[in-house]
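Here it is, the structure, as structure tokens.
Missing here: one protein chain of the complex. Every other protein chain is in place.
So that you can tell them apart, the chains are marked A and B in the order they are listed, and the count of residues begins at 1 in each.
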Amino acid sequence: MEQQIGLWVGAFLTMGIISFLYKDNPWYKLTEAIFVGISAGYWFVALFWDNIVGKFWIGVFDRGDYYLLVGAVLGLLMLMRLAPKIGWISRWPLSFVVGAISGFYLLNYFSSNVMLQVQSTIMPLFSPQFNDPLFTSSAGNIISNLFIAGGTFTGLVYFFFSKEHKGAFGGAAKIGIWVIMITFGASFGYTVMSRMSLLIGRMYFIFGEWLNLIG
Amino acid sequence: MLKQILVYALILALSLIGYFVITEPIILGPTASMVIIILIALVLLYILVRTIMGSFVGRRTVFTFVAIAVILPFFMTVDQPIKVSPEVQQLYDAVMALRPGSKVLVSFDYDPPSAPELQPMAESFFALCIERDLKIIIMGLWPQGPQQADLAMQTILREEAFAGKSWKYGTDYVNLGFQSGNEFVIQRMGGEIGSMFHNDFYGTPYDSLPLVRNIKNFSNIDFSFNLSAGYPGSVEWVQVAVDRYGLKMGAGNTAVQAPQMYPYLRAGQLTGLLGGLNGAAEFEKVTGRKAKGTRFMVSQSFSHVVVIAFIIIGNAAFFLGEKRRKKPEGETS
Partner (left out) sequence: MRNSRVKVNGLFFVLISVFFYSGLSAEEPLIPNPEDTTKICIPRPPTNVLATDAVYDKGNVVNLNWVPSPDDNGDGKILQYQILRRLENDSVFALIDSVIAGTAFYKDETVESGQTYQYMVVAICDGGSGPSEPSPPVTPDMEWLNFALSNIFVIGLLICGSVIYFIGKAKSGRPLFIRKIAGLEAVDEAIGRATEMGRPILYVPGIQDMDDVQTIAGLTILGRVARVVADYDTKIKVPVSRSLVMTASRETLKAAYMAAGRPDAFNENMAQYITDEQFGYVAAVDGMIIRERPATTFFLGAFFAESLILAETGNSIGAIQIGGTANPAQLPFFVAACDFTLIGEELFAASAYLSGEPRQLGSLKGQDVGKALAMIAIVLGAITTTIGQAWNFEFISAIADLLNSLFRTN
């Protein structure tokens, strides 16, 4: 019985959100308000139990990880924002967070997204592997290699801000933006697929799981 | 207002009829399915002709057609050929190369809104692991991820094919649950997994779980599979677990995110990739277990055809509109 009620509520909330496609209406507004309220509440509860209870309280008082107190103090300092006169103190924990995260990201992005990607673009254009004779790749592979190396280069030219896009440099930038736009097209196609999948999921829920009409 | 109430009442009435009156599933035979497809194609052609003649359709017509394209295939008996792409084959080969008893870490970094795309992947992956006797360690960087994992595991264990397997929690698979902290969780796991997961999803201490108590960090994991719908997800796993700690990893991503992962695949940082529902269907094909991914693909393809048709119609409308604007005033019809 509980499951059936859940299905009915789920189905009517789904239809409420979909009704926005026709036009804004009270059913949609009600669903929207429920969604926003529940999600805000859910996040509050999830973060409270996971961070304050799960990490801090149990960590400090059950396991004796006293260094967690440093984090707790920084967290409390963050709340100083609520008192306008001493609000400036909240910048300290913020600077700690920004500093630590920047350091962490710098290395991650630099090695994974810059170094390794540049390294994988340094490749023989007309052969499949290093040491293979010239023109042993298939035509498809050669085109693909040229497109990757050329596309990466011209894409970088487009995002080079220290030089005006004029002459040959401007031409390369123009090719770069074309490559970027082609990539966007592929990406757009993927997203249409993704959005359709979500719709398919909801429709299957309504016609299959709720109404039981699908064999 | 009255009109609105009447529409709501109509929807409620249709729902009640659908729920209480129609008790048998609706199945359209191959001929009926073909007739419907031809009818839809003809109507789309008619819309294109009307557009060329200067009468444009509204956005609601597009929504209606997409809805029809998504819903009708559920009732049709149409089979769609699926071709397995190299990145899906690569993931399959990597799993097949693992010896029975190998430990596989599966991170569920998504929540129910992305389940239509990722849940079929999760189920197929679990099915393959159980079939190959691989030990599964589940975790999540999104709060609802481990629940999705639980659902997927229950679905698989209920299937007839696995009825004979005595697949036990604690020794064959564990669910370590959610841990907040995004990529910092991955970083800490590189040093010691137990330091991030003191208890599992059900509150059992890490050290009392036979499967994981000897697992110190990623070097004790033979393969990893990440199901991701955004941040934190596959990108973070590649950057930290793969590039820093040398974990071997495959990924299943929502279609929105998949294009972002291809550079990592090409550079060898990823071992196989399933992109969106298409990836899920291909993985089902390669593993030989037809399920939701394959079933949903028919709706997916139908809706894509409708979208392509409306792209053509929309472009016809756009260019005709341009042409009319360019004509001197007074000449427009």
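Going forward, a contact is a pair of C-beta atoms (placed from the backbone, for glycine too) under 8 Å apart; a residue touches a chain by one contact, two chains touch by 3 or more.
Quick caveat, the model's predicted, so the values are computed rather than measured.
Of the chains displayed, those contacted by the omitted chain across the entire assembly are A, B.
The residue from A:Ala40, A:Val53, A:Ile86 or A:Ile143 that touches the chain not shown here is A:Ala40. Among B:Gly246, B:Gly288 or B:Gly321, only B:Gly246 touches the chain that is left out of the view. Considering the whole complex, the residue from A:Trp8, A:Tyr66, A:Phe147 or A:Phe188 that touches the absent chain is A:Phe188. Contact with the omitted chain, checked across A:Phe56, A:Phe153, A:Trp178 or A:Phe205, is made by A:Phe153.
Contacts to the hidden chain, counted on subunit B, fall at residues 59, 99-102, 113, 171, 210, 213-214, 216-217, 219-220, 230-231, 243, 246, 254, 256-257, 259-260.
Those residues of subunit A that touch the chain absent from the view are 17, 20, 24, 28-29, 31-32, 35-36, 38-40, 42-43, 81, 94, 97-98, 101, 106, 110-112, 114-116, 118-119, 121-127, 130-134, 149, 152-153, 156-157, 159-165, 180-181, 183-185, 187-188, 191, 194-195.
The criterion applied here is as follows: only the chains that are shown with their structure count from here on.
Subunit A and subunit B have Cα centroids lying 16 Å from one another. Interface of subunit A with subunit B (complex): residues 11-12, 15, 21-22, 25-27, 46-47, 50-51, 55, 58, 63, 104, 108-109, 111-113, 116-117, 119-120, 148, 183, 186-187, 190-194, 196-204, 207-208, 210-215. By the touch criterion given at the top, residues 4, 8, 11, 15, 18-19, 22-23, 25-27, 60, 63, 66-67, 70-71, 74-75, 113-117, 143, 178-180, 183-184, 187, 198, 236, 238-240, 243-244, 254-256, 258-259, 263-264, 266-269, 275-278, 292, 296, 299-300, 303-304, 307 of subunit B touch subunit A in their complex.
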